[in-house]
Structures are given as structure tokens and as C-alpha cells.
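Quick one: this structure, given as C-alpha cells, is what I'll be asking you about.
Only one protein chain is missing; all other protein chains are in place.
A, B, C and D label the chains in the order they appear, each numbered from 1.
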Amino acid sequence: MARFPRPPLNRIGLSPGKRARLHHLLYEHGPGGGTLLILPIDQGLEHGPVDFFVNPAALDPQYQYELARDGNFSAIALHIGLAEKYHHEFAGEVPLILKINGKTGIPPDNQAFSGLTGTVEDAVRLGADAVGYTVYVGSPAQDRDFAQLSQVRAEADRFGMPLIVWAYPRGEAVAKKGGRDSLYAIDYAARVALELGADVVKVNYPVASEKDADSPAPYSTLHLSPDDAFRKVVQSAGRALVLVSGGEKVGDEDLLRKVRSSMDAGATGIIFGRNLWQRPREEALRMTRELHAIFREYAQPPS
Amino acid sequence: MARFPRPPLNRIGLSPGKRARLHHLLYEHGPGGGTLLILPIDQGLEHGPVDFFVNPAALDPQYQYELARDGNFSAIALHIGLAEKYHHEFAGEVPLILKINGKTGIPPDNQAFSGLTGTVEDAVRLGADAVGYTVYVGSPAQDRDFAQLSQVRAEADRFGMPLIVWAYPRGEAVAKKGGRDSLYAIDYAARVALELGADVVKVNYPVASEKDADSPAPYSTLHLSPDDAFRKVVQSAGRALVLVSGGEKVGDEDLLRKVRSSMDAGATGIIFGRNLWQRPREEALRMTRELHAIFREYAQPPS
Amino acid sequence: MARFPRPPLNRIGLSPGKRARLHHLLYEHGPGGGTLLILPIDQGLEHGPVDFFVNPAALDPQYQYELARDGNFSAIALHIGLAEKYHHEFAGEVPLILKINGKTGIPPDNQAFSGLTGTVEDAVRLGADAVGYTVYVGSPAQDRDFAQLSQVRAEADRFGMPLIVWAYPRGEAVAKKGGRDSLYAIDYAARVALELGADVVKVNYPVASEKDADSPAPYSTLHLSPDDAFRKVVQSAGRALVLVSGGEKVGDEDLLRKVRSSMDAGATGIIFGRNLWQRPREEALRMTRELHAIFREYAQPPS
Amino acid sequence: MARFPRPPLNRIGLSPGKRARLHHLLYEHGPGGGTLLILPIDQGLEHGPVDFFVNPAALDPQYQYELARDGNFSAIALHIGLAEKYHHEFAGEVPLILKINGKTGIPPDNQAFSGLTGTVEDAVRLGADAVGYTVYVGSPAQDRDFAQLSQVRAEADRFGMPLIVWAYPRGEAVAKKGGRDSLYAIDYAARVALELGADVVKVNYPVASEKDADSPAPYSTLHLSPDDAFRKVVQSAGRALVLVSGGEKVGDEDLLRKVRSSMDAGATGIIFGRNLWQRPREEALRMTRELHAIFREYAQPPS
Partner (left out) sequence: MARFPRPPLNRIGLSPGKRARLHHLLYEHGPGGGTLLILPIDQGLEHGPVDFFVNPAALDPQYQYELARDGNFSAIALHIGLAEKYHHEFAGEVPLILKINGKTGIPPDNQAFSGLTGTVEDAVRLGADAVGYTVYVGSPAQDRDFAQLSQVRAEADRFGMPLIVWAYPRGEAVAKKGGRDSLYAIDYAARVALELGADVVKVNYPVASEKDADSPAPYSTLHLSPDDAFRKVVQSAGRALVLVSGGEKVGDEDLLRKVRSSMDAGATGIIFGRNLWQRPREEALRMTRELHAIFREYAQPPS
């Protein structure tokens, strides 16, 4: 399949600070060559300790930190509490993406909104190379969300800190229009992240289903292949770099096919948590090596 | 038909900063002569990528930027994310109007409210010549909206930044009184924008319908011609300059008649998005030339 | 039973200020040896004077202050009003933990949220060695709670003030998933405190019940022993030190067994209010001496 | 003589706001084509009304404003008081450069330092396209001057406002090393402006004299031609655009030769006050037309 190009850092209006920090992630750590391989560990907040049952060692954040270091990830992504308690041993060796809003999975998602858990200045102070923010596109609470994101974005601009937006369709209105995994919703979410100032946007891989019929036209009858659907999402993200989310743990073959499809479509990288740290350490490292091998095929020199 | 005069810049209480910036838009770019021809590209946020299906090239904001430059528009209007990622290549050549609030079209409009996506200071920093703010007149959320607009207006005053208000009737109460396109609702919205401090107000062209019967008297029995109806709206806007919105794509003849009707009524210009960038580039440029030709008829020297 | 280790102060990323203040509590007052024995007196706010009926002397905060001093507690924990009116006589002798948010028990708990009653700077001014903050994990208001906690946490970082988080599952969504005393809810709450930056987390001891069947899998079928359940909670708290809450008054035997179970699981100490000051002074002091005796078994040198 | 190129706007690290504002001055007003023809009227502060005796009409700032408008200057440069009292009539027609520090000529210059008279925010509010700041390079007070300039520069960065630095060697130490008009001093001053963040630097044209022998080697024996000397200064200014100062009134021939020499050396334009407004209006307009004719030879398209 034809490969689609990634946005080059020197064309997309980055301030020197954002560019230096993204360069650090894209070329000096992880697989390099302009790609991103990120290990998120915010599930303890978003889902609770339940995600660690399958691999009890992963309950200790030290496990993910060592995996990020030994697997040579581009960065680890987590909240302020873990950063303050665990990052000091890895500062310099493992780049940090500070996630600065979040919520628990306990209340229902129909009015989804994530309050702040940290600040851009916390990220500066900790030497992070980016901040992460979750926006719930389409939620009835999106007005508050946009305003909160707007302030975070302004702070990120002020400090030259790259802004990674977790762009998630959520809420009762989304559910009625095809659901959170529909192409309609994910495509819209990618564009919203671009419009609101994301430097990097994290999206889920769209999943076709019969609920697509509830999406607005022409999405309701589009019937794109998975590859084509994801490529559409990447194009909607424009000059925002795209990260594909791993989601729940799936089989190796499915995982690697999703990675290749994403990278072919012009994604800059992946952010896989449960699919890596829910595995035993040796298996996680083996899979990480396979990911590195794939990423090498997509390496490009700095622009 | 008699032409109605536009408010002269030297009579409407503008601070020097607002006046200098409006002069830049009204006389130094676009058709000039005191008119405005603005290309908005906020539909990716307001409607989603769905608006770009009819002309896939338009999904890339570079398309609209080149159209604005090559078609010699007075300005382009968009949100912070597009401004930061695309404007740097056109800074100076294409004047910028920064839209600073918005929402997606996913949740229903019955409680419509647009959260902030940027600030007046962002507009200053980017060298914009105006900010755009959407107020949903008549929405149950209008109290928050007015308070938010009030803060934006105060910041705009502080920085000498012209404030363009997208004055849209919306919400369940509007729906019961003739609907968002009724003369009743649009006329009211134009006046609200004037009352709350708009320097320029963007309104839709009212559409008569049988639902007008639900409007309060005497609107319910007014039956004005389209020309007269729009002229009434312009008069309600007082010393706020008026922009007429393009709305959904319509035929050429209809479009040009709407433009003439608006300008005759005393409008300062038009803000047409889909009616231009949903066309292929050459057709869009041809239509733009026709618009320039019309605007030349309405040119006036600076006051 | 095997004893689980407590997090050592020199490994958990503490700033010098936090470390000095925790050292003061853990080694220079109370039972020492790296343990905490804290006397809380915030029940007058949370429950009202009703809690003092069983021992009317306890209505006068002087009673608890003298108990804390004469029983050699590690610290007393209370709100700003009590601190300002009573602490001056004990400053230096009884270390202070300033509780800085709270609520009454009058409205229902389905949207639980505690507003601020003081600031970290108040704590600094009063010479406190820590601040206490209650977060209601899972409450529909948790977005506001996280944002408020985030600001408190940032202030605590700025001033080197240890942050003790009262991590309480609450609200209508918690009630539907096993309730506030379920392992699911308490385990999640402990992790949330860690993620959001608690240096110390106060948790309740989980209580198994048939409502556990409403918890998400695998909690719904876990059926851990009390000891094992609490140990799980301590592990979820990671590098946050754990305090176990006393809750309502229980019998001596139950109380002491709970203390041993907690300390064996790796807790750093206990925070017992009603179980101590609802007793007559002499009985309270006798029980305190028993607690000191137990704590001596768990003493360790500074790290 | 070979012409040296001017720094292109798209290569010199300008933010979008600075670039848009400089574009306004360099291409949309005045002679255009990337040049600057600026009329300063800060002599009333710097020298006092004495400068207006030769042409009493010039005592009224309206005189200079009309000259700037009718002579089509790129901008007028003056202090806040004149801007507030006179600019409102010309806002939009005559671009504004707000001079934000200054002093009188009454005390001696041996410890020269100019206090603030306005702020960058004043410039934003008034719709100015640049601010002007005088730094006295080599003055014993230069430490305070640098700190003050640093704050102005940071505000200019924050608001995207171009910073024009009047780089003047002054003070007793300068006098001992060849004096304020020596190549040594002016060359140094140009570099200092570059180092401290000037977007545009205003310099005097160096004048060779026997005092050059007091300059540090190799300046003491350099003996460059006036053209070569000025070219050296332009090169020391690097990516800061260079404006040459008019200084005291001189004969037409001398004036025009200085202009050509400066433009050949890579200067972006001139800032001539007394040499224009000390002439009667008609003579000033005639000279301005001659300057426009010269500037047209140096016109270049936007980069």
C-alpha cells in the first residue's frame, strides 16, 4: 500500500521550544527516525487497579518504568503522582509526557469530562517533553472541556511545551450517532484536536459496525476498509501528528497489522499500554523489539 | 433600490487600535473601499469533516489559505489550532480573524453554548486584526454566554481588538417562536450583538416561513420582502457593522442576489465559507472575482 | 504472617522540605521508628456535635489536644478554626496536620465534594507538618475535586509540605458498584491518591459484603481474607505511605487486630479518632499505650 | 557598488504576529517592497521645542502627522502622549511605532539612561505595528538599561510586537574610546542590539575622525571608507533589520548619498525626522518623493 507522509517538524509552525522537545522524543529516544513509541500508564486512574490483575507485577509503576527504559520507548506517559514518586530514578533516561487531566471510570460516561490533575508548569518543572490532555468530543460537557483545554493550550504555547491531545468521542450524543468507535466520531475528534491546537493527537482506530448507520450522511453509508478509514482520520488531523491508541489487549498479529496500517496511513507512532505491560516482562520486551523493527522501516531523517 | 449607508469608522466610537485594525481589513486587503469579504474555516469544528466530502481538497486548510490569498479576501477566520499550524506561511499576506469560541455539532442545540477555544491575547500575539465570538441568543445557557462574551469584550477593548460577534438565535425557546431563521429571531440577535459590544455582527439572512406565525406580534404578521427583512436587521444592528453569512451552498444566482440585497441594505460585507471552498479552486476563484466586481460598486473612501 | 515493607523516605522522590517534615512526624514524635499514630478531630465538622455525646468532655478540643500530648501522638489533625484557637498552647509539643477541606454530613453523599477550609500556606504559617485533603473518588463531582486537589498538591509541592489524602469512595456511582467499603472501591481510591500526588493516603479498611457482587470483575468474585484485601490496597498505594482509618468505635480486640493487620500489610500507621477520644481519658491513654507497644514492634531506623 | 541583501522575513525566526506587523510596514504602507521610510517625532522630548524653531509649523504634531500621511511614510514614531492626543485622526492611514522610553537633553549624557514612557501593551491597544526603545550602549547605567530592555523585549515577544532598538553609544566610557559617532562604538552598538533581541536596529551613520585613534585595536587603525564602514555595521547587526538615522539636518545631496550608501549596504530603510519636518511642507514632500524614487530601486517581493 502507498505510504502517506508524516507532517515535517519544520513546516508546521512549531515554536523553537516545541520543536526541540519533539525532536527529543522523535529522534533521540525510542525507535527514532521521526517516530513515537509511547508507554502510557494512566490506566490506574482511568480504569483502576483492575487492569493490573492479569499481570500483577504491573501494579508497581516501577515495572512500567523499567519496561520503558529497557524497551527503549520514546517516552512514558503518566500523571503527576507517579511522576513525582517514580520519575526521579529515571529522569534523563526515560523521557516524560505528563498527563494533566483525567477521571476515574466509576461514574457513567454520558457527561464525560476530565478535571485537571496537573499543570503545564508541573511538566516544565519535571523536565517533561510534552503534556497530555484528554478532551471528550461531543460530550454535553464539551464547553467546559474546550475552555479548560484552551487554557492548557495557552500555557503550553507560553512554555514551548508540545500538547498531545487524547481525542475521545464520548457522551450520550455520541452514542446515538454511531458510538465512540465509529469513523464518524473518531474522524470528527481528530479534526477537533487540530482545530483546538493539538501538536499531537491520540486517536483510537475506528471500528466499523452496524451502528454506523446511525452516523450522519455520508458516514452512514461509507463502508471504508479499516486502512482507508484510518487514513481518513489521519488526513483530518492535518498538521497534528497522529498517535494510534492500543486499547484493550489483542493478539499479536492483530496488533502488528494495526501498527503497519497506522504507519502506512501517515501516523507518527503508537501509544500502547495494556497491550504491552499486561504481558510478562520478557514477552513485552520481545513484542517491543518487533515494534522497533517495524518502526525502523518508517524512519526518516529530521526535517 | 435605494442604498442604505454603512456606519462610518470615524463616527462609531472606535478606539485608535480598533480603528487601525478595521482599516486594515476594510481598506488595505480584500475588495477594499470599506467592504469586507471574509473566508471562514471553522466548519471542521462546528460541523466536522463532513463538510469537506463534496470537495476533498478542502480538508487541508492550506486549500482555504491559498484561496484567501489568491482570491484576495479581506481576511480568513478560523480557530487557534489552524492559526498556529498554518498561518505562519501567510502572516502579513492574509489578514487573520481569530475565532475564539466554538463547539461541535454532536450534542443537540437545545442548550447551545460555545466554550472558549482561544483568547484575545492569542489574537494579539498572532497579529490578528479581529476576534470572532459566537453568542447563542435565546439559548437557555445565554447567561453563561453573556458573561463569557462580556469578558471577551473587555479584553478586546483593553487591546484595541475589533470584536466580531456571530449572533445566532438558538435553543429550544427560539425553536418555539419561529425558529432560528425567522426575522423575529435574527432581528433580535442583531440587536443583542449591538447591545453587548460587537463592533461587527455576523447574521444569517432571514428566511420567511409559516413558522413565523409562532413569533411574537407583530413579527407573526409582518410578511416583509426578503430585502426589507434584511434591511430591518441591519438597522437593528445600529453602529455595529454587518456581515451576512453564506450558510449552506446555494446556486450562483441566489448567492449573488443575496450579496447585492445585503450590500444595498447597508451591510459591510459577507462571510462565505462553504459557498466558496466547497467549489473546485478555479470555480471558487471565478466566483470570488464576481464578488469583487460587485463590491467595487459599493466602494467608498475612508471616513 | 509475613510483613510487607513500608516505602523508605529516601527512595520515594520527596523534596527536602517534605522529607524533613515527615521525618519530624515519623521519627521525632509519637511511637517513632517510621510509624504514625495520628489523632483526628475533624468529626465536629463532618458529623457534627453528635459524635461527642458519648464522651461529653471530648466536645472541648482541649480534651483531644491534651490526649494527643499526653498520649504522645505523632500529630493531631484538624481544621483551621481549631488550629487557630487551640494550637497555640501546644505548638511545638503536638505536631499539627492541617485538614484543609471538608463538608457537613447534612446533605446526601450522592454528589459528594468537600470545599476548601484552609490553604497550604495556612499550614506553613501555623508550623504544621502536613496538610490533609479529602477526595471523593468516583463522585459525579470528581472533576471539580481533582482540579481542586491539583491546586492543593501544587501548593504543597511549592512549600515542601507533605500531602495526606483522605481517599474516600463516595457517590451514587460507587453505591451501584459495591459501595464505599468494598475492596473494589477502596483499592481504586488508594490508587487514585497515588496518581494524584498523595504523599500519604488515608484509607478505610475494606469490608467484604454481598454487595461485592456488584463490583466489576474480578472484584465481584475475589473473596479475599481481610488481611489479604488490605494488603492489596497498600500495594495499590505504591510509594504513598498508608494510614488506616479507625472509623466508628469498635471493641478493643477488633481494633488491635486491625492495627496489626494493617502494619503487617505495610501500612505506616493509623489515624484513630472516635476509637480513642470517645473513651474516657484514662481508658484512651491506656489504649494508646497498647498501640505504642504494638508500634514498637514495627519500628525501623531512618532510611 | 555591489548591493548587500536585506534579511528576508521568512528566515529570521519571527513569530506570526511580528511577521504580520512588519509586513504591514514593509509592504503595505510607505514605499513598500520590503523597505521602511519612518518619520520620527520624539525630538520634542529628547531635545525640547528648540528643534521646532527653524520651522515653527512643526511644533504642532498635526504637521508631522499630515506629512506622514501625505508623504506616504511607512510609519510615524512618537511617544504615548502624542499618540493619544493626535493618532486617533490618522489611525489606519498612518501606521504607528510607539516609542516607549526616552529622556530630555537637559542633564549631561555621561550616565545616559532612558526611563520608560509607555508599554508594549499601550502599543497593542493603540494598534501600533512596532515599539521603539533606546538603549545607551556603553553607558555606566547599561546594567539597568539591559534589564529594562529585557522586560520590554519579553513583552514584545508575548504580544508579537516588533521591537525597534535605537542603539546609541553614549556615556563617559564611550567618549574615551573614540566617541559616539566612531565606527568602533556604532559597530558595537549594532551587535548589542542584535544580541539583546532587536528585530530592527536604528543606528547612526559612523563618522571617521581623529578620535578613532582612541578606539580599541583594530578599529584605531582601520580607516574604512564611509560606505565600507556602514556596511560593516549592517553585518554586525546580523538578522536585525537596519534603519539609518538622519541626525541633524544636512544638505540634499549629502542626505541622498547617505540613503543610497545605506541601502546598498543592506539597510532596510531610513528614519529621518529633522531632515524632513524642519523643511517647509512643500519642500519636505518634494524630498519625500525623491526618497520614494530611490526606495523603488531597492524594492523586492515578500519572502
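We take it that a contact is a pair of C-beta atoms (placed from the backbone, for glycine too) under 8 Å apart; a residue touches a chain by one contact, two chains touch by 3 or more.
From a predicted model like this one, the values you see are computed outputs, not experimental measurements.
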Check each of A:L59, A:L78 or A:L96 against the chain that is not shown and name the one that touches it.
A:L96
Contact with the hidden chain (one of D:I41, D:A240 or D:L255)
D:A240
Taking the full complex into account, find the residue in D:A193, D:L243 or D:A267 that is in contact with the omitted chain.
D:A193
Of the residues in chain A, which ones touch the absent chain?
9, 15-24, 27-28, 83, 87-88, 91-93, 95-96, 121, 124-127, 158-160, 302
Residues of chain D in contact with the chain that isn't shown?
12-13, 137-140, 142-147, 149-150, 153-154, 157, 169, 171, 173-174, 177, 184-185, 187-188, 191-198, 216-219, 232, 235-236, 238-240
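Quick note on the criterion: only the chains that are shown with their structure count from here on.
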Chain centres from averaged Cα atoms put chain C and chain D apart, in whole Å, by 66
What whole-number Å value describes the gap between the mean CA coordinates of chain A and chain D?
49
State, to the nearest whole Å, the distance from the C-alpha centre of chain A to the C-alpha centre of chain C.
35
What residues in chain B touch two or more of the other chains?
87-88, 121
